[in-house]
Structures are given as structure tokens and as C-alpha cells.
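Note that one protein chain is taken out, while the other chains of the complex remain in position.
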Amino acid sequence: MIRRITLVLMLVIIFGVFVLSMIDLQSLYNTSGKDYFFANGVFETGSLNLVTGIYLDYRLFDSLFEAGILIVAVSGVMWISQHEIEEKNATFMFDKQKTPNLFVTFSRLVYPLMLGFGIYVIVNGHVSPGGGFQGGAIVATAILILYYIDINKTTDVAKILTIEKILFILIVLIGSVGLITRGEVFTNFFTLSTSTNLKSIYLIALNILIGTKVALGMVAIFTAFLKEGR
Amino acid sequence: MSPILTFIVILVGLYGLATSKNIIKSVFCVTIIEAGVILLFLNLGNLEGGSIPILDGIVENIVDPLPQALMITTIVIGATITALALMLCIKIFHHYGSIEWKEVLGKEEK
Partner (left out) sequence: MSEYISYGLQVLLIVIAIAIVFHKRNFTIIILIATFGLIAAILYLMNKAPDVAIAEVAIGSAIIPLIYVVSISRQREFIVLDRAQDGFITYGETFSGEGYEILDQFVKSYDLSLNLCVDIRGSEQDLTSQLNVDLIITKDTTRNLYILKGKSSSVLMSKLRQMVKDKPNIRVEVFKGGESND
């Protein structure tokens, strides 16, 4: 009982410190970064969506490390749940669940729509809200619906991991082409005087690579969860 | 739209993390804290007001686009770390037989 009261007291003290620090927020607020992005964003990156321009051109380094964290997490999940003996003759008795027919028909109808919507969100990342990470999550959800249709169908996880590593190397390579044409690394490789339509080729290519990588990573994690203990 | 109400969500999540008897419930509370932190960052970027940062026509003032770009990667990383933590929970259950903190640490017998 004493522990709970001490805990609540400490939380109230933290709350008081936060309220005290928010008193003179207006005087600390600095808008020079926002003004720079507003004035020069479209010309330097070539995308109408400023958020996509930031994480694909001004801060590509952060996105590279985020892709790296995805690879490390997927390989960690794979390593924790590994099996060495073959499961050829394991018949669990209570495992005969069959998905209802309504689910199967509905999934067959919805699956192409979700896949199409996901690809649309990925490719149109520089004009409307969307992009690589968001579209990749939608495509991953669309592929996971296939497990409803047939619960015994499993994919080859080794092939998925190999494709994911190749995609990561491709992202680093395309990001550093700018060293040859512009003299700076990790930025758009078209020079600043080309039109906006040509500059967006780089954005579309990077968005497709990042989206595919995120989708394959999520599918690999989920396959490891389903296989655990079968 | 105030940052103070958002900070209360983070505090509720911290309280739940400190007093949870189940391992799975601790992972639930980490998800709550993460959503609260993202909402706090977006609130602080929207203090002056403006419009969505897509320059599709004629706009006068936009919201700061930099916190939004950082928070997208935060959401994806949070999901993968949750998956890693849950895989460890499954392994703990099969090794020890229960998923309560005190029994796994060996302080109480059931």
C-alpha cells in the first residue's frame, strides 16, 4: 500500500514539473526551420508533399537506419524461434480448426482491392498523403489475409529474407548515386535545374523499394509467429 | 488541443507499467506510452496553427513538417519491437510454465 502511494506521489511531481516547463513556451518557439522548408522545399526536393521530401531527401540517413532496425528485428525473431527437427509426423489432435466459408469468400473478394489500394498509396507518395512506410503496412495486411483462406499454406521464409537484404543494398546504392552527379551523397541525383517531373523519378523509385521492404519484413515476422509451436 | 491532457495519457501508461502482474500487460502499457508520446510531439508542432504540409495550391502557412517525418518511423519501429517482446514472452511461458512476474523471478511459489 505504501508503494502505491509513493508511486502516485512521484507521478504527480513529474506532472507538476511538466506544467511548470510549459509556461513560457511561446517565447521559446522558433519558426526558422518551418520557414525554410516552406520556401525552398519544393524546389530542392521535387515533391509536393513536404513530409516525403524530408524523409527521402533531407534526412535519408534516418530512413536508412530505420530499414536497418527492421532487418535486425526480423532476424532476431527468426533466431529465437528456430527449430532443428523436422515436423513431418506431428499430428496435434485438437488442431483441426477450419475457417468458416463466409470468411473464405469474403477474403477472396477483398484481397485484390487491398493489394491495389496499397500499391496506389506507395506510388503516389510524393503528391498525396502516403509513402513507403504506410503503403508497406497496407500491403502486409493484404498478404496476411491469405492465411485466413488456407491455414496450412506456408511460404519459404529464407527466400523472403534474401530478397529483403538485396532491397536494403539497393536502397543504399541508389542513395549514393548522387555522389557522381551532384557531389553530395544521400540526396536527389538530378541537378537542381531540371523540372519537377524528372526529379520525382528518384522519389518514386525509393518509395517502391522501401514499401516492398517493410511489407516483406512484416510478413516474415508473422510467419515466424504462426510456425512457433506447430 | 492541449499538451497537458496528452501528458496524462503518458502518466497513466507509466502507472500501468509499474504495477502490472502479468508480462503481457507490461507490453500493452508500452504501446499506450508510445501513442501518447507521438501525440505530444504532434501537438507541440501545431501551436500556431496552419494547414496540412502539402503544397498543392495556394497556402499561407503550414504546420511544421519535421516532427511528422520522425514520427512515421517511430510507429513502424514500435510495432517491430512489440513483436520481438511477444516472441520472448512465448518462450518464457514454455520454459517456466506461467506468465506472472513474481513466479518467473522466483520470489513466490504458486
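Think of it as A and B in the order they're written, each chain with its own count starting at 1.
We adopt the following convention: a residue touches a chain if its C-beta (ideal position, glycine included) is under 8 Å from a C-beta of that chain, and two chains touch if they have at least 3 such contacts.
All values derive from a computational prediction rather than experimental measurement.
**Student:** Which one, A:7, A:42, A:80 or A:119, makes contact with the chain that was left out?
**Tutor:** Candidates A:7, A:42, A:80 or A:119; residue touching the omitted chain: A:80.
**Student:** Tell me which residue among A:56, A:74, A:138 or A:167 touches the hidden chain in the full complex.
**Tutor:** A:138
**Student:** Contact with the hidden chain only, please: which subunit B residues?
**Tutor:** Residue positions of subunit B that touch the missing chain: 1-2, 5-6, 8-9, 12-13, 15-16, 20, 22, 24-25, 28-29, 31-32, 35-36, 38-39, 42-43, 45-46, 50-53, 63, 68, 71-72, 75-76, 79, 82-83, 86-87, 89-91, 93-99, 103, 109-110.
**Student:** For subunit A, which residues reach the chain that was dropped from this view?
**Tutor:** Answer for subunit A: residues 49, 51-52, 80, 83-85, 87, 89-95, 121, 129-131, 133-134, 137-138, 140-141, 144, 218, 221-222, 225-226, 228-229 touch the chain left out.
Following the convention adopted for this analysis, only the chains that are shown with their structure count from here on.
**Student:** Compute the distance, rounded to whole Å, between the mean C-alpha positions of subunit A and subunit B.
**Tutor:** The computed centroid separation for subunit A versus subunit B comes out at 16 Å.
**Student:** Where on subunit A is subunit B touching in the complex?
**Tutor:** Those residues of subunit A that touch subunit B are 4, 7-8, 11, 14-15, 18-19, 22, 25-26, 29, 31, 33-34, 37-38, 41-42, 48-51, 54-55, 59, 62-63, 66, 69-70, 73-74, 76-77, 80-81, 127-129, 131, 133-134, 137, 214, 217-218, 221, 224-225, 228-229.
**Student:** Name, in rising order, each residue of subunit B that touches subunit A in their complex.
**Tutor:** Going through subunit B, the ones touching subunit A are 3-4, 7-8, 11, 14-15, 18-19, 47-48, 52-56, 61-66, 68-70, 72-73, 75-77, 79-81, 83-84, 86-88, 90-91, 94.
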